[in-house]
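Of the protein chains in this complex, all but one are displayed in their positions.
Take a look at subunit A:
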Amino acid sequence: MAEMQVDLVAVERKVWSGTAEFVFARTSVGEIGILPRHEPLIAQLVDAGMVRIDPSDGESVRVAVFGGFLSMDGEKLTILAEEAELGDQIDVSAAQQDRDRADTDDAAGRAAKARAEARLAAAGQAAE
């Protein structure tokens, strides 16, 4: 099956790099699945969301991505994020606490909740 180069880069480090068969992400417009040879695209991702990468070999990688956008140039997919956390490095109980404690009455609280949910989704915990 066809492959594409995927680089997930956060501000202070390269989070994930390799070849993949499929990438799922949520943009500000809707959900998107990207296969190799997808047409060139630049898209803004939701402020806090989960990105799933299906590598050529091995299991899916889920990453919580904050303030990111992606760029596909036909052969290579680049996801740039202000912050990103790999799913298996996320502290699930802390994220759950954050989600339950978040006050959804104000914008900051809603953003915090969205962040916590993105982290839970990346950690493989259903975010309801």
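Note that in this section a contact is a pair of C-beta atoms (placed from the backbone, for glycine too) under 8 Å apart; a residue touches a chain by one contact, two chains touch by 3 or more; residues count from 1.
What we mean here is this: contacts and distances are computed from a predicted model.
Visitor: From the names "Carbohydrate ABC transporter permease", "FecR family protein", "Molybdopterin converting factor, small subunit" or "ATP synthase gamma chain", which one matches the UniProt record for the unseen chain?
Guide: Not shown, but named in UniProt as "ATP synthase gamma chain".
Visitor: Using the document's definition of touch, tell me which of A:23, A:43, A:61 or A:95 contacts the absent chain.
Guide: A:43
Visitor: Which of A:27, A:56 or A:96 touches the chain that is not shown?
Guide: A:27
Visitor: For the chain that got dropped from the picture, name the residues of subunit A it touches.
Guide: Answer for subunit A: residues 5, 7, 9-14, 27-29, 32, 39-44, 67, 69, 71, 73-76, 78, 80, 82-83 touch the chain left out.
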